Every structure is written in C-alpha cells, then in structure tokens.
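Just one protein chain is left out here, and the rest sit where they should.
Should a chain be cited, it is by its letter among A, B and C, assigned in written order, with residues numbered from 1 in that chain.
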Amino acid sequence: MRFLTAGESHGPALTAIIEGFPAGITISSKEINRELARRQKVAGRGERSRIIEADKIEILSGVRGGLTLGSPIALKITNRDWVNWQDYLALEGPLRSGRQVIAPRPGHADLAGGQKYGFQALRNVLERASARTTATRVAVGTLARQFLTQLGVAVAGYVASIGTVHVPTEGANKLTLQELRKAVSASPVLTPCTEAEKAMLAAIEAAREKGDSLGGTFVIHAAGLPPGLGSYVEWDRRLDGRLGQALLSIPSVKGVVVGDGFAGTTQLGSSTHDAIFYSAERGFYRSSNHAGGLEGGITNGETLVLTAAVKPIPTLLKNPLPSVNIKTKEAVPAAVERSDTCAVPAACVVGEAAVAWELAQAVLEKLGGDTLEEIKTAWNRYSDQLRTWPE
Amino acid sequence: MRFLTAGESHGPALTAIIEGFPAGITISSKEINRELARRQKVAGRGERSRIIEADKIEILSGVRGGLTLGSPIALKITNRDWVNWQDYLALEGPLRSGRQVIAPRPGHADLAGGQKYGFQALRNVLERASARTTATRVAVGTLARQFLTQLGVAVAGYVASIGTVHVPTEGANKLTLQELRKAVSASPVLTPCTEAEKAMLAAIEAAREKGDSLGGTFVIHAAGLPPGLGSYVEWDRRLDGRLGQALLSIPSVKGVVVGDGFAGTTQLGSSTHDAIFYSAERGFYRSSNHAGGLEGGITNGETLVLTAAVKPIPTLLKNPLPSVNIKTKEAVPAAVERSDTCAVPAACVVGEAAVAWELAQAVLEKLGGDTLEEIKTAWNRYSDQLRTWPE
Amino acid sequence: MRFLTAGESHGPALTAIIEGFPAGITISSKEINRELARRQKVAGRGERSRIIEADKIEILSGVRGGLTLGSPIALKITNRDWVNWQDYLALEGPLRSGRQVIAPRPGHADLAGGQKYGFQALRNVLERASARTTATRVAVGTLARQFLTQLGVAVAGYVASIGTVHVPTEGANKLTLQELRKAVSASPVLTPCTEAEKAMLAAIEAAREKGDSLGGTFVIHAAGLPPGLGSYVEWDRRLDGRLGQALLSIPSVKGVVVGDGFAGTTQLGSSTHDAIFYSAERGFYRSSNHAGGLEGGITNGETLVLTAAVKPIPTLLKNPLPSVNIKTKEAVPAAVERSDTCAVPAACVVGEAAVAWELAQAVLEKLGGDTLEEIKTAWNRYSDQLRTWPE
Partner (left out) sequence: MRFLTAGESHGPALTAIIEGFPAGITISSKEINRELARRQKVAGRGERSRIIEADKIEILSGVRGGLTLGSPIALKITNRDWVNWQDYLALEGPLRSGRQVIAPRPGHADLAGGQKYGFQALRNVLERASARTTATRVAVGTLARQFLTQLGVAVAGYVASIGTVHVPTEGANKLTLQELRKAVSASPVLTPCTEAEKAMLAAIEAAREKGDSLGGTFVIHAAGLPPGLGSYVEWDRRLDGRLGQALLSIPSVKGVVVGDGFAGTTQLGSSTHDAIFYSAERGFYRSSNHAGGLEGGITNGETLVLTAAVKPIPTLLKNPLPSVNIKTKEAVPAAVERSDTCAVPAACVVGEAAVAWELAQAVLEKLGGDTLEEIKTAWNRYSDQLRTWPE
C-alpha cells in the first residue's frame, strides 16, 4: 500500500490517492466524515476549524457499492474557504496582491521553507506546511482503520496531558479499547478522565484569553494485533521505527515513546521487562506491558502503547513572537494566521489515523493477499499456527 | 542512496551494500574501524564485545585509491567467533545439535520472532535480531559521516544519562561539536562531564555485580547543516519523522525526542519557541533552540538535537527473567546469551551513525549530484542563495 | 518524483497526484488539454473518445499563478459520461443492475483480473484496466514535458506503421525534432509521411468497416539530452530498463526496442556500433545512431530512439472473439464495450508522455535541486564540465 496527499490550506481542495488497498473491504464515507469532524470539533481549535471547514469526504474512485475494488482510491475534501482565497491563490492566471506573509512565524516551516525553495512569498510555504493538510491523513488512516476493524483490530487514542494537567495513566491503561474509545468519545478534549477534562478545559480557556497556547501529550493504543508484525531482519522493517516516523511526521509532534519510554531508562533491567508466561487458555502471555507491545521491532501480541509529545502551537494571536520582516530586515512581530489554542486533541485524532495506516501496512506485509477474503483466510491460518506453535 | 545489511551474530560475516553513494568521496577504512572500536570498547559491554569481536572492515568494491567510484560499496566484517559456531550454524550441510534456545528472553524478539516465522529453533531469530548487527549500521553510517565531513557537517553524540545518573544538559548543549566530540572521546561512557562519568561507571559496576542491567539516554547533535533539508510537502519527507525512524529502529531504543520534546509540552507557547532575529553577519538566526533544529519537518539552520531513550538490556546474567520452555510449557528462567550490562554508550555510537546516514540522504535530496565536486558546487550555490534570500 | 493515478473508465473522475515535482516551473493546463485532445482526436478512435470524453484538466493544488510550488500537484479530469453510469457504478449505496459483463474479452484483463480479485462482476476489472485511464498518464507526462522544455529537451513521437503500412524510417529519422513534431501535428495518424498517412487511413477505414482492428508501431525521439542520464552501477538504474517499463506498461504495447533493436541482431558487431569522433565544435560525437542514444544503460548524448509494438485492439465490434459465459460456462461471443479500431496513434501520445516522465526523473536524479533555477544552474555547470572533460 502507498498513498500520496495534496492540497493547500486555502486551496480548492485537499486530495489523496491510495494504491494497493485490498479489494472487498466495506468502506463508509460516513465514518471518514465522523473522524474528520472529530479532528475539527475537539476543544482547543479556533473558529476556522469549527465553522468554516466542516469537512466532507468525496470518494472519486476505487469503490463500488461500498466495497473496495483493489483499484486506487481517490479522496477529495473541498475547501469551503476557497471562494475567499481564489484570487490570492489562483492556480493559473494573475494573482491578486494581498494576504502576504512578510514576517515568518517561529516554530513553523515559514522561514526555512522560504529559504529552501527560494520563495519570496512565504504563503507558498505555509499553505502546504499547514496542519490543515492532516485532514487527508485522517481520511486515509480511517480507510486503513475500517480494514483493521474487519480483522478485529482496534485503535484508540486519548489525550494524556494538556500543559501541566495530566491524566493518571494507570487508570487509562486499565481500560479495554472499547471502554477507552467510549470514554473518550464523550470528551471535548478526548480524555477518559472527567476531572482532568475539567482542568484541561480551564487551562485551554485561560491560555486562549491570554492569546497564548498549550501543548501536551496523547497516547495511542492498538489491540487485537497478533505477534509478529514488522520484522527484526532489517532496520527499516522494524515496526517501532515505522510507527515513530508516522507520529513524528505529524506537525507539532516533537517526541514519541513506545511503552515505558524515557521512564523506563531509570529502572533496572530486572524490573522493566515483561516476563513470559503460558497458560492453556491464553497461550503465551505477559502480566505487564512495559514494552508497549513491541519487542525486537515486532509486535508481541500485547496492546500497542505509543505516546507522543505535542508542542504548544507557535502562532500566538495576541502577542506574536519576535520575528523579522524578510525584506526590510526590521524586527517585527511574527505574522498571524487564524489558529488554534491547543492542538493536542486534534493531533490525537491524526495520530490514531497515522498508526492505523502503519498497522494495516504491517498486516498486509505479514499476510499478503489481494482481497479481504484472502487476508482473512491467512489471518485465521496464522492464528491457528500461533495456537499450536512451535509444533 | 540505499543500503542493505546482512549477517547473523555468530555467522561467518556481517555485510552491507550501499548503492547510490556519490563518486569522488575520500573514504578511510581506518575511520570506520575507529567507530567500530568505539562501539565495542565503551563501558558497559560484556567480555564478548571487547575480546572476541575486534571488528575490522573489509571494503570489497566501489572504492579505488581511497576514492568512491559511484558504484555500489560492499563492506564485510568477518566474525572471529565463527570458528566456534560453524557446526551449529552451518549454512548448508547438517547442523550440530546444541546451543539451543528453549526459553525465549523477555524484551527480545525471541518469542514473537519464533511465532512469526514458525521456527522451532529460536536461535534462528536471535542470531539476526541481535544488536551485534548494528556493527554494519555503524560502518554504513560512518561512510555517510565521511561524506558529511567533506561538506563541513559534524555529527556528535554523548550519553546524557545512565540509570538515574544524569549529565547536566545545559552544559553539554553549550559546547561546540568539536568540544563535545573531544570531551566525549576521552570518556569510557561517552559523556562530557567527568563527575557524571564517575557516577555512571559506579552504577554500571554495581549493576554488573548484581547481574542486573541499566538503561539511559543519549543525545545526538549535528552542526553545519543548512536550513531546508527534508521537506514539509509530504509526511514521509519530513526529516523529523525520518530521523525518528532511524533512531527508534536501533535495538533497545524506546523513545526519541527532537529539541525540548516532552519537557516542552508543559510550557506555554510564548516560552517554547525560538524567536527569529537577523543581523548582517549572521543572517537570520535564533537565540534559543527549543525546536532542536527542526521546524515544520525541515532543518532551520540551528544545531540538530535529538535525544533517545535506551531501555535496560533484558538479558540478566545472574537472575534471568521468568520465561517458559516453549516445548514443555514449563515456567523456566529465560535463556542467557553472553550480554552487556549497559548498552547506552554503544547505542550512542550507533545513533550517531544512523543520524549521519539520514542527514547525508537529506543533503543529497536537496542538492543532487553524482560526485562530491557536483555536490560541493551545489552546496556553495545554495549557501549564496541563502545569503541573499529573499532577493 | 513519484505519482499515483486513480479512476474508473466511467467513474466520476480520473485523478493523479504528483509528488516531488520541482518548484518554479511554468505549467499550463492548456498544454495538458492539448495533449489530452491529441490522444482523443487522432484517427482510429471510436465515437466515445471523440464526442463524449472531451477531456479537460483541472489542477487542484501545487501550482500558484502558473508556477509550481514544490508541493504535490493534484490533477482531475471529470468524466462527462459519469451521469449515464452513476447508478451502475455508485460508489456507495445500492447498485442498479445491468451493464454486466459476463463474457470476458480475450486480450483484456477481464478474465484473469476477475480471477485475481475473486470478482463475479467483471466490470470491476475493465473499468480500471481500460486504456481510458491513460489520460492521466498523458496529463502527468505533459507536466514532465513542460519541465523538460524549459531545459531545452524535446520529446516527439510518430506512428511508424499501422497494420502492414510502414513509414520509411530513414526519412523520419533525418528530421529534427521540431520538424518531426510539426509534420506529425498535421496528421490524423501522427505520421510524418503523407503517402503512408493516406494508406494508413484507408487501412483503418477498411478494418472499421469489417468490425476488425489494427495494430502497428510508434517511435519516440528525445533530443537535447546530455550524456550520463541513468546509471550503469545497478540494474534498476539503467535507463533502458526504465524506459522499457514505461512503454511496456501502456495497454496494448507488446514490445519495445532501443535503436536498431531486433534488426541489429542480424548484423556483425563491426557494422552495428556507433564509432566515436571528436571535433572542436561538437566535442565527442557519433555519425550514426544504431544504439538509439543509450549505451551501457545511460544516455550518450545522441537522440534517444525507442520503438514500441502495439497489438490490434482486441474488442471486435462486429464479430467478437469466442469467449465463455463465466456463469453458465457456455461458449458465447466476447462482450463488447465501445471501442476504437486502431489504438496506435493514441498509444503514441501516451508513449511520448511516459517517456517524458522517465526523462524528467533521470534529469532530476542526475542534477538534483528543489527549484527550476537550481536545476538550470546544475545543468549549465554540467554542460561546462562536459565541454572541458576529462580535464
């Protein structure tokens, strides 16, 4: 499987093409729209995301009667904002002047992107570097998730901290994925803990009033995965590396850990590993999950647990950070694009999608097959093998 | 550029082939050997690494008179241990029985790897999943580093913590890369702080006596990079994601952060970004480096700062973790392979190499060219462009 | 550079996304439309292509004010036919029954495609396997051609034979690319020879009347290429292999030759190679071009000459080939989809586009760079190097 995405933040549309997606998978654009809405409606987002975007997916190919065809799937999200920008961002023909960005925003690609491509117009950078484009990753990842669901694999994320407010992780880690997903679905900050939720909302509101911004962390769980996804045989086939790339490539994510991560580095080896047990009902199993479901670069059958660090949004609406007018070289405040106060819940939705995509890839690499039926047969056969292994 | 590696831990040899490496680059096998020795001789390693391995690189192609040819470069590290293993690991012909692994080691690929490939012989897994194979990544990455050096790019790492002993990072971050490299080169734990070094060595010694193991963190810096490496235009071209994969795919690494990482998530946006300044001498610059040299997925011209979490080694020599005999299903202690007490310094050497490779890739993607001369010309031209930009 | 295409023959739209296309290249959708029209309006096409398709490109991203941005470029061609098919091919929701294909057409993917994906509905195969989808390759390749044009590289194709009517190739090979392109542009069968043209049109008309179909050959020339594109260092970097894949992957193409190809195999070595000469004005040059511009897998600076064999269209409108009802297993005539009589001129247009894409790739691999300006600088520098080489 492979995919490409395209689209500028205020351009006519965001698009994606997915190639190699198996045939026979039931696809629902409603579910994609639900995920797009989650990304937009969580707390911390600015006005733009809630009012103007209202993203709806349009599937242009690769599906017939709700079933995938094995052919490339094209997705399109029309930008409702385009009408207000079409003169400034005309693809061909003359450009209306205005809406220029002269003072690059720290924390964004503005400055280095302009230098890289030799652009005088920094808008050329920020239109594509915008987190707006993660809408396509959510759409693509939700397709992958629908595939995983049909195999019994669940992916769910939650916000573990916003600023200095932390959810007690022991509690969250005890929930099943269904419980987690349910608890989170009711929360505007995607957190399963109602007390933390209150404090998070208050922190966001306080930051918004000051025109400041907040970061935080989110956690992605995946359950129902067999052992043996990914491979230890070559570095670029290790699933931890791939999942790390998937999450670190989300705008604003500055760190990723698997399982105990940094906390595990201060423990002794005797207390940070997951002893192996066996019982007739469960087969091989663990009673702890420090490893976060990955050992030696491959899944070990336990729940996958990944945590990502999201930096505070760099666009400050009231007191923009110091910057420079790139033409006059004068010190000026950074440009201000409409922006959010806290991107952590939205990033969590993107993170779920990004992880779902990588897991679907890993499943396909392990099991192969052109159709859901073939994949299911291979899945069942592999499950049988696992039950009797090593005989 | 692309490369593949091969080789079992106790097999006849480790090998690698690098394709797409530019022509005209001065290569020294001595420097590769020096890095291989660093990986082996740092504190925390077991006897095996220090006495038996003694790795020496053999270059088999792609180089003539010390200059690369643009042709694929083949590298070989002969395993001195092979003579003791050749009957048990014979590639063809009958296998001598013995040296079986019946009780998979928690924290390793043993169990899930055996399940994945349907192996009864877990040795088939651990021979390849062994961190021994990182020797080839060091060799390959050192070639990349020699390329970078010829462009004025420096990469240096240091150990920031072992167990609960931490180096004060402010001090380390103030060093230039040359100072850092020099300070670290004298240290058996690759740390620039002599006080921390003493405590780290004591901690390692204490763990070794108990048969326990320690984890820690290492930090990789890279300096001399122009802004604009990597790209924001598509998720898989973001350099933060690629560097994250490079580090997370090193055995035992369970977390990666760029710049402030998780620490930055508890700050307000107004205090966690790097304001932009300009002066005639320095051009655009920052006075802080919270971003760790990457904004929007691309380098911003500041020093790259990446930190990785290394878990304690899971093989415990005296009191192995609980495991299961995969045939009888009895609870037994995990198998014991000769092992180290602390892999953090060795992992740091691998991390430098892994980062060097990704950066060399990123430079080539930005500048193109078949030969060092072409790349240097493009580098200089780009430097000129940066000086006058955005004119 | 990479691209993906999507779209069913009668679906809502054909789409493509191109990633890695350099910034600063002047793009004209008019020129893309002109190529799309050429593909549709040449002789031999059926009614559908001429009346219903009338393809127009819509650029959805990656371009601003007529200049590429370095961001992914999304292209969309709306299918005017969709309105007549939307009930039968509904992406979600119930499918109207009818327009089934029960008897797979020999020479198409119908049968093996249905077997591969386990489809009962062969329409699922033929909608994507249709040559209709080559419209996207023409669009993508025309972008590449616009890039090449700005570097002085020209690509032009002509039809060398239809059925048993052959153009005298010596004449065509003596034309410059501009002359060739001009001569061909006036011809409904894309041939530079007016006598052959008359005979070809007559042959097509005769076949059409019988409900039969014709094949033929086309030739692609490219001029202005420097020596050294592609590489001999690894098999998959050889440009002849890549160009071969590009052409053989066009539907109906069953053979590709470089330069003299099969004709050269009956000659002695002494008379089938291109001796090397040198003059102060021309530098190194050849007085013959048996090699078709490629030696050792790389361009040698002479005109690239590739010839492709196009099989007769397998859909026969009056007397369809024998086939089988896949449900009843009765012998029946093959299904009939609206079809052309001769695909050679249309395939030639696709061939030009496919070759242009590969050459643009090869140029970028040789010269690198994110922007047209960077590429031009590298091009000029390389030209200088060629002039003084081997000093």
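Here is the rule we go by: a contact is a pair of C-beta atoms (placed from the backbone, for glycine too) under 8 Å apart; a residue touches a chain by one contact, two chains touch by 3 or more.
This one's a predicted model, so the numbers in the text were calculated from it and none came from an experiment.
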Touch with the omitted chain, as defined above, among C:T15, C:S29, C:N79 or C:S161: C:S161
Residue touching the undisplayed chain, where the options are C:A54, C:A112 or C:A202: C:A112
Touching residues on chain C - with respect to the absent chain: 4-5, 103-104, 106-120, 125, 128-129, 137, 161, 163-164, 207, 212-217, 227-228, 231-236, 238, 240-251, 253-262, 264-270, 272-278, 284, 286, 291-292, 295-301, 309-316, 319, 321-324, 326-327, 329, 331, 334, 354, 366, 385-386, 389-390
Residue ranges of chain A at the interface with the undisplayed chain: 19, 70-72, 228, 231, 233-234, 364-370, 374, 377-378, 381-382
Chain B residues touching the omitted chain (full complex): 2-8, 11-17, 19, 23-24, 27-29, 59-66, 69-74, 76, 89-95, 116-119, 121, 124, 127-128, 370-371, 373-374
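What we mean here is this: only the chains that are shown with their structure count from here on.
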Chains linked by the largest number of contacting C-beta pairs: A-B
Centroid-based (C-alpha) most distant chain relative to chain C: B
Central chain of the complex, centres being mean CA coordinates: A
Numbering shared by both copies at the chain C-chain A contact, with half separating same from different: same
Chain B-chain C separation of Cα centroids, rounded to whole Å: 45
Centre-of-Cα separation between chain B and chain A, whole angstrom: 26
Chain A and chain C, separation of their C-alpha mean positions in angstrom: 38
Residues of chain B engaged with two or more neighbouring chains: 228, 231, 233-234, 366
